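Structure first, then comments.
As you look at this complex, bear in mind that one protein chain is not there, while each of the others sits in place.
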Amino acid sequence: MKTAFIGLGIMGGRMAANLLGAGYDLVVYNRTEDKATALLERGARWASSPAAAAAGVDVLITMLSTPEVVENLALGKEGFLGALKREAVWVDATTVNPSFSRRMAAAAQARGVRFLDAPVAGTKGPAEQATLTFLVGGDAEVITRCQPLFDVMGNRTVHVGGHGMGTSLKMVFNLLLGEAMQAFCEGMALGKALGIPRDTLLDTLLGSAVVAPFVSGKREMIRRDAYEAHFPLQWMHKDLHLATLTAYERGVALPAANAVKETYALAARHGLADKDFAAIYQFLAEGKAE
Amino acid sequence: MKTAFIGLGIMGGRMAANLLGAGYDLVVYNRTEDKATALLERGARWASSPAAAAAGVDVLITMLSTPEVVENLALGKEGFLGALKREAVWVDATTVNPSFSRRMAAAAQARGVRFLDAPVAGTKGPAEQATLTFLVGGDAEVITRCQPLFDVMGNRTVHVGGHGMGTSLKMVFNLLLGEAMQAFCEGMALGKALGIPRDTLLDTLLGSAVVAPFVSGKREMIRRDAYEAHFPLQWMHKDLHLATLTAYERGVALPAANAVKETYALAARHGLADKDFAAIYQFLAEGKAE
Amino acid sequence: MKTAFIGLGIMGGRMAANLLGAGYDLVVYNRTEDKATALLERGARWASSPAAAAAGVDVLITMLSTPEVVENLALGKEGFLGALKREAVWVDATTVNPSFSRRMAAAAQARGVRFLDAPVAGTKGPAEQATLTFLVGGDAEVITRCQPLFDVMGNRTVHVGGHGMGTSLKMVFNLLLGEAMQAFCEGMALGKALGIPRDTLLDTLLGSAVVAPFVSGKREMIRRDAYEAHFPLQWMHKDLHLATLTAYERGVALPAANAVKETYALAARHGLADKDFAAIYQFLAEGKAE
Partner (left out) sequence: MKTAFIGLGIMGGRMAANLLGAGYDLVVYNRTEDKATALLERGARWASSPAAAAAGVDVLITMLSTPEVVENLALGKEGFLGALKREAVWVDATTVNPSFSRRMAAAAQARGVRFLDAPVAGTKGPAEQATLTFLVGGDAEVITRCQPLFDVMGNRTVHVGGHGMGTSLKMVFNLLLGEAMQAFCEGMALGKALGIPRDTLLDTLLGSAVVAPFVSGKREMIRRDAYEAHFPLQWMHKDLHLATLTAYERGVALPAANAVKETYALAARHGLADKDFAAIYQFLAEGKAE
């Protein structure tokens, strides 16, 4: 199965490395070539454009940043969608909104290409350790074809429903991710202001019933107040934007998610856009001395 | 050790029952006597007033609803604080704000009574199974004296610091509790509106890294849309009020907690005050058909 | 100057009537023909499609509900944009987001058509009395050409800047409109709960320095708790959605606007979507008896 991988950032680079490690014939493309260096040394081939990456492959996987970037690489100048062969599969693992996925599914179908929206649950660590969960929308038959790839990059595949249902469930996951991080950081900020030692807070709260388990992975960041990005704050902001946009389209009210989204917006304005999204703690706790 | 227990609601009734079960000599008081019936049948003695409950005991435990109720029973007409003997201990397990705890500590001290603020982490189930965590503020020596009682009602005691530090950490816990419940219900409401089956949502989200573990205990409520109160929504509203009040006193901003607080306020106005706080799902998801 | 008017709702119907009254040769189109009856009786001609409306006119004005509807009527099947003659002007008076206006300007330009985004400040009353303010983005020369039309439908024209700048300022206006309404209704709900008579509140607050003047026009609605739509709540919700969407695109945080947006979302779910947006008072004040 010839495979192309477009988007070699924090997530995509690690996912592509796992495909290479499993012996897949891989062609890669990224806006900046230097992100591909390590993969090329291990045997991946470089494509000079999205269209060049698409030529002749059975499956093309995209792992990008925003709907706008996906649309541009798929349908823009030298876009890959027109270059895929009929019956090839485009797997979009990017976190996008469901109505965008459905639009891409229709664009693919119009060109005889099969489409799966297959965003992942899990960040940097699970991407490296191949323990991602794929949340997939599309036809069962196409999923079956791609299952070997999912099994190399992750350890769980959930077939949620038709086109757009993978990204639908991903909206829900990221909503929960963003709200859980903010909740924890609000709790820490309050605890700090009340004079509870940081280690007492971390020891008591992390692993407790009221904190989402993923937060334990942020322990050292918060302890040391150093937020090298695993999942950049500006992406979390984008994901909350997409989730609340989707909620609007469906007439759902999300009061807390919108409050969280605006806190990320303020933090981004105040210089934390490129930090890990756990830096929301710094934004809430810094400033005034208690 | 002669012990009095005041406040026999969902939590207090179960905690008092565990003390009785461990053989403690127990006198009880509650605003409405019928809540005491089962305990009296098992050997507890009824006190006709807070002051009567306090007479001669070594330790008096309160598990009440609000700071106003605590203050009234402690310092009001026939209040217990004036009736406690010198060097007796008043353990307030009620969820109150730290500045209130410090005021009660001072009032106790002025009468020669020792004080601990000792609110609990855990709701109905842990209260029954004696797996509560006590978050305690006060002197180490007094805590040591009360440790046997804590060990009968719970399985973990955290000495957070001086007076008010137990309730300080409790503020943080309840903040996290309220935000985690709302986050989950917002995620569920969005998922429902996007057409993801409720069971798929529950199976995928509960137990995942992005959802606080306690939420799994609300699974059946949400599945059946039936919210018999384990932890009434209006208490959660009160706790968020106290947490945000405390944040104001300390100059801390809690944007999401305040948004959550107002959602509970709206839900309470719209008839859900006495339901379990998981009913916030019903409030967010009901209404408009998708 | 031959003119077409598409969109004959609460606003468009009144604006078209003023054009007719001033003697303009007018062709009209609306999704449902019955909205056109009064105009046809007064001399307007009916077009059987958007494209038919566009044929031969010098200026085509749209006053529609959402970007999606505008795009569909302009570029969809029998869309008007392909049917306009070169150098004709399309004036879009709809409240849309600036990035959408810019996309429509580009689509028009590609077909040799001139474009103005010209949303209005003012609702039902000003539309009827021709006291609207037009907030216009586009070339000065094109605005000059259309000025006579603006002068018939309104009494002030602000040339804000290039394409999209009219809708940019309109985003700001509607943001202020939505927040001002919510602020007033929160104030009224609090005052009611505190036992201040409704008339005392209305007399003291309306016309005061702390309340936006337009709110005085909602006095009778709120007094009688009857909210026949002048400006439907669901449109306000849409406008706040577009404003916050635009804020996201520009990296601006709007904490209160998002909180207001979600309150409208909840009110819409609870049955108030088609009421005037002043019905947010009912949503906030109803329920619990004080």
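Letters are used for the chains, namely A, B and C, taken in the order the chains are written, and counting of residues starts over at 1 for each.
Rule of thumb we're sticking to: a contact is a pair of C-beta atoms (placed from the backbone, for glycine too) under 8 Å apart; a residue touches a chain by one contact, two chains touch by 3 or more.
Bear in mind that the values here come from a model prediction, so they are computed numbers and not experimental data.
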{"item": "Given C:Phe80, C:Phe115, C:Phe150 or C:Phe173, the one touching the chain that is not displayed", "value": "C:Phe173"}
{"item": "Touch residues of subunit A, complete complex, unshown partner", "value": "255, 259, 262, 266, 268-271, 273, 286-288"}
{"item": "Interface residues of subunit B (partner: the chain not displayed)", "value": "237, 241, 244-245, 247-248, 251-255, 258-259, 261-263, 265-266, 268-269"}
{"item": "Absent-chain interface as seen on subunit C, which is shown", "value": "98, 121-122, 135, 158, 160-161, 165, 168-169, 171-173, 175-177, 179-180, 182-184, 186-191, 193-196, 200-201, 204-205, 208-214, 243, 246-247, 250-260, 262-263, 284, 288, 290"}
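Criterion: only the chains that are shown with their structure count from here on.
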{"item": "Maximum centroid distance from subunit C, chain identifier (CA atoms)", "value": "B"}
{"item": "Geometric centre distance via CA averages, subunit C-subunit A, whole Å", "value": "37"}
{"item": "Interchain centroid distance [CA atoms averaged], subunit B/subunit C, Å", "value": "49"}
{"item": "Sequence positions of subunit A contacting 2 or more other chains", "value": "247, 251-255, 258-259, 262-263"}
